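A single protein chain has been omitted; all remaining protein chains appear in their positions.
Which chain is which? They are A and B, in the order written, and residues in each are numbered from 1.
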Amino acid sequence: MSQIALKAGFDDSVHDSQRVFRALLDAMSRPGRIVTPSPPPELPAALHPATAAVCLALLDFETPLWLAGPDIAETRAWLAFHAGCPFVATPEQAAFALVTDVAALPALGDFALGSDEMPERSTTLLLQVGRLVAGQGQRLSGPGIDGTAWLDVDGVTASFWTERAAACALFPRGLDVIFTAGPALAALPRTTQVED
Amino acid sequence: MYVAVKGGEQAIDASLEQLARERRGDASVPELSVAQIKQQMRLAVDRVMCEGSLYDPDLAALAIKQARGDLFEAVFLLRAYRTTLPRFGVTLPLDTAAMTTRRRISATYKDIPGGQILGPSFDYSHRLLDFALMDEGAPGLAPERADETRGESAPLPRVTDILGQEGLIEGDGDLDGQAPGDLTREPLRFPASRDLRLQNLARGDEGFLLAMAYSTQRGYGRNHPFAGEIRMGDIAIVIEPEELGFAVEIGDVTVTECQMITQFKGSADKPPQFTRGYGLTFGYCERKAMAMALCDRALRAKELGEDITAPAQDEEFVLAHSDSVEASGFVQHLKLPHYIDFQSELLSVRDMRAKAMARANAKEAADDAA
Partner (left out) sequence: MQSATVPTDSPETAARQRWMAVLARAETAELEAAWAGLADKPAYRLLRKPEVGLVMARGRVGGAGGAFNLGEIAVTRCAAQLADGRTGFGYVGGRDVRKCELAALFDGLLQDGARQSALLASVIAPLVAAQEARKAETQNDAARTKVNFFALERGEDAK
């Protein structure tokens, strides 16, 4: 084993994962709400605590992952060890995509958007951003939101929002996005309408 | 349509209590241990592992104990449990030629190289009830091993390889690297490829497969099979974890394999030769492996250009009805409250009946008037 894999995972993988999943469920069902899942005790340098937590909770042998970002060798080894997920070469093959830096994000249309028959076969995008602030920024509406909510995602470009809107216009096809920043995460399921 | 019905909570609690009491039975009789089931009801354990599609003798024995010996229920329990576990990976394909063989027979060659090894089998018993077994603890029930012979372990070539040397039998097919389909992850669609058919049959209910196999012998899709070889034994499980970068054996499992051989007249693109049906099961499930091999062969009718005339050749008929959990689930769901459904049928029957009566009365009145 190389040195880079020698970081421990969750102390109690079943229950720690379940707690993260619960936090994620809150975030997904209340788009724009910021939650802070408990991270594992040690994590790769390239991952934010919330990203590491989500990865350990969601990824396993049966979730092909597309990984992009600078200096991801350590992350890759850590995920291979703790999550055991297979890595795929193109975004469209991925059940999950982990992009540790917005600069490495491809066009959203490159990801799997599912089919009308099986919309769940879309890629879930896990995107690390600089900062998440609720109550300002983009205006959100749709299922799970009482009226409107606001979420400021620091670092994503205007074209991200255009491409997301285009992908989600194909409903039931579309793209679900989880943003992580430091210990925090927020989610935008495909059903959420986003305006400036 | 089902209706949520409340109010049965106390009755349900009492029912479960009663179930637990009946499971235990007469308290003056010693409780059955899971270890006893695993050791002494091994063929039930094997069947539950095979149809439960989970190799774990301890859990299968526990399921049998919990289900009071109802093997369908035990299979259901095991299937439910396996959904709670993560999948770490896949094994390298089992190498059945390398098994530590405990039984190996061929009905096609008397002098098969390596010999006929009978192993532990009911086949050579008289099927007479053995009342000695009622006398528990009596000596002689498990005969001591005689130590006169030491086993020489000759290699056991596969019967199909012997026929293969003459080119008289079809090959094993392509060894393409494509990952096989998995019907525990993707719903079964028709037509199904042979890998998916075999996975379905391997999990299938033994009784159903046995009846299907029997139907082919009785003329419903006849293909005149021979049991080329049946072998049972222990086989190494090898996995190749990504993080190790090399393959490692994690233990052994018992499997039963059956190669059925069937004459084939040939088709436009295939010469006359023997074709094959294949059966493979977890545990010592010989009858199941044989039935599986016959069903596998019958389901190849289309591929081999044979007329599809019988249920056993109809893949949707066989594959959609082979699973005992699905079948018993759908049959037993009829116990769920259908009160509203039935109310609507009741109204409809009353209405039809009233109309029929009215018509009869009107006709009678008209006849009387005439």
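The rule we apply is simple: a residue touches a chain if its C-beta (ideal position, glycine included) is under 8 Å from a C-beta of that chain, and two chains touch if they have at least 3 such contacts.
This is a predicted model, so every value here is computed, not measured.
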Touch with the omitted chain, as defined above, among B:Leu94, B:Ala107, B:Leu188 or B:Leu304: B:Leu94
Touching residue (missing chain; options B:Pro187, B:Gly219 or B:Gly251): B:Gly251
Options B:Ile237, B:Leu304 or B:Ala320, residue touching the unrepresented chain: B:Ile237
Hidden partner chain, residues of chain A it touches: 1, 5-9, 11-13, 81-82
Residue ranges of chain B at the interface with the undisplayed chain: 49-50, 53-56, 58-59, 82, 85-98, 100-103, 110-111, 115-120, 145-146, 149-153, 158, 160, 171-176, 178-184, 194-196, 198-199, 202-203, 233-234, 236-239, 241, 243-244, 246-253, 255, 257, 259, 276, 278, 280, 282
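One rule holds in what follows: only the chains that are shown with their structure count from here on.
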Of all residues in chain A, those that touch chain B in their complex: 1, 5, 60-62, 80-81, 84
Complex contact set, residues of chain B against chain A: 86-89, 185, 242-243
